[in-house]
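Only one protein chain is missing from this complex, and each of the others stays in its spot.
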Amino acid sequence: MADFFHTPVDPFPITNGCSVSELVKRMEGTSFQARNLATGVDIWARMLEGETTIFFGLAGAMVPAGMRRIMVYLIQNRLIDCLVSTGANLFHDLHETLGKRHWKGSPHMDDVELGRARVNRIYDVVASEDEYIEMDEFITAFSNGLDSGRPYTTREYFRLLGEELARRSSEEGILTAAAKAGVPIYSPAIADSVYGMAVAAGRAKGQNRLMFDLVQDVIETTMIAVKAKSSGVVYVGGGTPKNFIQQTEVCAYILGEEPRGHEYAVQITMDSPQWGGLSGCTFEEAQSWRKIAPHAKMVTINSDATIALPIIVSALAEREKLVRCRKRPVLPFE
Amino acid sequence: MADFFHTPVDPFPITNGCSVSELVKRMEGTSFQARNLATGVDIWARMLEGETTIFFGLAGAMVPAGMRRIMVYLIQNRLIDCLVSTGANLFHDLHETLGKRHWKGSPHMDDVELGRARVNRIYDVVASEDEYIEMDEFITAFSNGLDSGRPYTTREYFRLLGEELARRSSEEGILTAAAKAGVPIYSPAIADSVYGMAVAAGRAKGQNRLMFDLVQDVIETTMIAVKAKSSGVVYVGGGTPKNFIQQTEVCAYILGEEPRGHEYAVQITMDSPQWGGLSGCTFEEAQSWRKIAPHAKMVTINSDATIALPIIVSALAEREKLVRCRKRPVLPFE
Amino acid sequence: MADFFHTPVDPFPITNGCSVSELVKRMEGTSFQARNLATGVDIWARMLEGETTIFFGLAGAMVPAGMRRIMVYLIQNRLIDCLVSTGANLFHDLHETLGKRHWKGSPHMDDVELGRARVNRIYDVVASEDEYIEMDEFITAFSNGLDSGRPYTTREYFRLLGEELARRSSEEGILTAAAKAGVPIYSPAIADSVYGMAVAAGRAKGQNRLMFDLVQDVIETTMIAVKAKSSGVVYVGGGTPKNFIQQTEVCAYILGEEPRGHEYAVQITMDSPQWGGLSGCTFEEAQSWRKIAPHAKMVTINSDATIALPIIVSALAEREKLVRCRKRPVLPFE
Partner (left out) sequence: MADFFHTPVDPFPITNGCSVSELVKRMEGTSFQARNLATGVDIWARMLEGETTIFFGLAGAMVPAGMRRIMVYLIQNRLIDCLVSTGANLFHDLHETLGKRHWKGSPHMDDVELGRARVNRIYDVVASEDEYIEMDEFITAFSNGLDSGRPYTTREYFRLLGEELARRSSEEGILTAAAKAGVPIYSPAIADSVYGMAVAAGRAKGQNRLMFDLVQDVIETTMIAVKAKSSGVVYVGGGTPKNFIQQTEVCAYILGEEPRGHEYAVQITMDSPQWGGLSGCTFEEAQSWRKIAPHAKMVTINSDATIALPIIVSALAEREKLVRCRKRPVLPFE
């Protein structure tokens, strides 16, 4: 019986004054999702210690939620190596880089009235529709200016956009930081966002013939995984970012490579496995597909990302040496 | 005070023998999600009575979950006019149309062992990885055969694929039925699925230069909404299908049209608004964006789709006259 | 590999006309929660076939939700043998038995305004506070009339109340049906409901000295489980009803008996295991406590009960022979 009793639960102590990394350390002694949160920090730290290529999948309205500077920190300090994002987060990032804001609202507002006032709501955040439209037009103009003799991967598109934004604004955002740091950004569902709509607006007026080469995105992300000494994943939410990163291991096989599966895996999600979708599925399930390696270090943190992500990244930031001394992997498409 | 008391809750009666449409009618008298389920049937029926163009967004592993014949029924009887789907559902459909099966499993299986045996798990369903690979190769070969001098919308791609499948198999599926019925299928995140990987495999070997023209998909779906007398939406899950259909109303505005917002809206989801994502957001929130009309009939059904969808569609099917006499809207891209 | 592929998923077919038991049979061929729903019907049917004592745990506002007549059906036809319920459901039952109603409302109503108008809301249901108060007074009067020289088990209390209600009303409810059918009702948190408050009101005025003997409730429910040839459980929601029935197997051990664990187990819940609470825990976890037998037939159905319960009971009701020919177990406290 004693076999089952190795490590006691160590109740969380309250003290006057506690840093975030101490908070996480105390949570490691507890149970349920707090322990998972601490495990997430530990697994991410292990990725940074080894020569692991870290994919980061970003879904959900994380920029309006105030997570943008965290993403900038992760990119600048290279705690992630490749970002796969919904288009929306990259649009909201551009919006803020160009000086616009998101505003605090409430889920109880009168939406029909908001609609009349051209105020768009995202749960407890509001934004000006007119400013959004202004940004749309900026994207249309930018996209019209691209040489359309050939298709663009989303990586190329967002690097060029990041460079353009960096010329126009001193406010650092996801796109500008990634362009500077050489962190590639992919957005497999780019058409399913303002980017798709803004390019469509230009095309409808005969101003551009821009094409996104998503198939090349598939090949590139797969090769990033294949060329990595080892690979790890961090997912905020599910959706296309999670699936797109998970499928690199399947695609590697299809392309005739010998995938090993991602060896580190952290996901922060409020979705659940019992509905059968990819967004909520466990990393165990992913092992049956060999997307995740048999002996991978992995954890699912069931928490709203606005709570878990700031804690995890703040805790990592306190481990200064870990951050400063990371040996950054070289990517094939930098 | 009497002002608040109009319609009593009418407790659900148990009788020996009750049809599904009677079940739904009885649920209408109750509360919570059962009442919402009944409201969903009612709103969908209203869409069928008017000349409403019905968009259907399909996310989640609905084909492995056994929802494929329901989708075929919806298409054949034209209870939906335009399908937006994840790539996965369209891949699993092809798998079954070509004679392969999904199998009952359990969420408690040993996934590392499954991985070793090349058995892929989707919650409580398993499939043969070798058969999946065989299907991948079929898609690569099909895609290689397409004229690659120009890009394809996903609508064109899936119509051609549906026609090809119909030549090869007598088993009716989503793709074949849609090709025959002229129901367009869009898949905005097609690269984020086996389709993307299979085309990538061909390209990596120099066999095809196929491109998907997602920007044109944006324009087409927007024009379908714009040209409709009125539009309605039915969402199973969230993800790109929901957002892609929702954004038609925003895109219409960007393209210089005068969008009215979708006038009927039903979503079946287990996601929730409080995480702030688009998948779980309310239709009320969508009204602030004018994606949904101010006076729209709308309901959110919080239920696993495998329970709600069979009931809703079975209940509609019992209303034979409604189904048979529907005046089908003409789409601009049939 | 073939070892993993025994039973194919059988897609749900749509036909014009389908009974609820046919619906469930079709769901059995599918996956995710629909398959679990069908399994729930199957397990309950097995309980009815054998000589199994069936405990039913009822939590959540199921009477306002319109589930009252289903409960009456279950009791009258003796598809359950012992009911453990929150006090609220038994109060709402009394409310309706005495001719009052619950009314359809909406979750979007202005609650401060409702409060001012003395209208109480339960999600999308409203009720008259004045009528509720009238019922409180009825309970106070009834309780004052009980001989208070000795404490009452909740079983005795609700049987006497059911008999009193049957004398006053021809409307059949949970309490009246249970009193007639000899189905004992326990309510371990009775003080945490209007019953507790109504008795308190009488005591505060010196009108009664009624005591509830909850410890005897513990002994009785344990003995019901101990004396059963085999026992099964059906839970709608979690809370005290689930725990109280689960603990009978632990208590049996403490009382020096040899518990076998419940051999059949069905729960309908929207709670999840990852928060660590008893309400959402799996039946597997319960096996570590030996509350559930090692080889028990068990299933968790993740669905709002207002959807799942009407379907399950309607499906059972169609199996007329099963219902009519059930060999009812004899309880020690009837």
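Structure notes:
First chain written, first letter: the chains are A, B and C, and each begins at residue 1.
Just so it is clear, a contact is a pair of C-beta atoms (placed from the backbone, for glycine too) under 8 Å apart; a residue touches a chain by one contact, two chains touch by 3 or more.
What you see is a predicted model, and the numbers here were worked out from it, not measured in a lab.
Looking at C:9, C:24, C:65 or C:79, the residue that reaches the missing chain in the full complex is C:65. Set against the missing chain, the residues A:102, A:159, A:203 or A:242 yield one that touches it, A:102. Contact with the chain that does not appear here is found for just one residue of B:31, B:86, B:193 or B:216, B:31.
Residues of chain C that touch the chain left out of the display are 59-61, 64-65, 88, 107, 109, 111-112, 114-115, 119-126, 129, 133, 136, 151, 188-193, 196-201, 203-204, 210-219, 222, 237, 239-240, 243-244, 247, 250-251, 253-255, 270-279, 281, 284-290, 294, 304-306. Within the complete assembly, residues 31-33, 272, 274-276, 302 of chain B touch the chain that is not shown.
Residue-level contact of chain A with the missing chain is found at 1, 3-20, 23, 26-27, 29-35, 37, 64-70, 73, 96, 101-105, 108, 114, 117-119, 122-126, 128, 130, 284, 302-304, 306-308, 310-311, 313-314, 317-318, 320.
The working rule: only the chains that are shown with their structure count from here on.
Distances between chain centres, each the mean of the C-alpha atoms, put A farthest from chain C.
Once the centre of each chain is set as its mean CA position, chain B and chain C turn out to be 36 Å apart.
Chain C has its Cα centroid 44 Å from the Cα centroid of chain A. Chain A and chain B have Cα centroids separated by 26 Å.
Residue positions 272, 274-276 of chain A are each in touch with at least two other chains.
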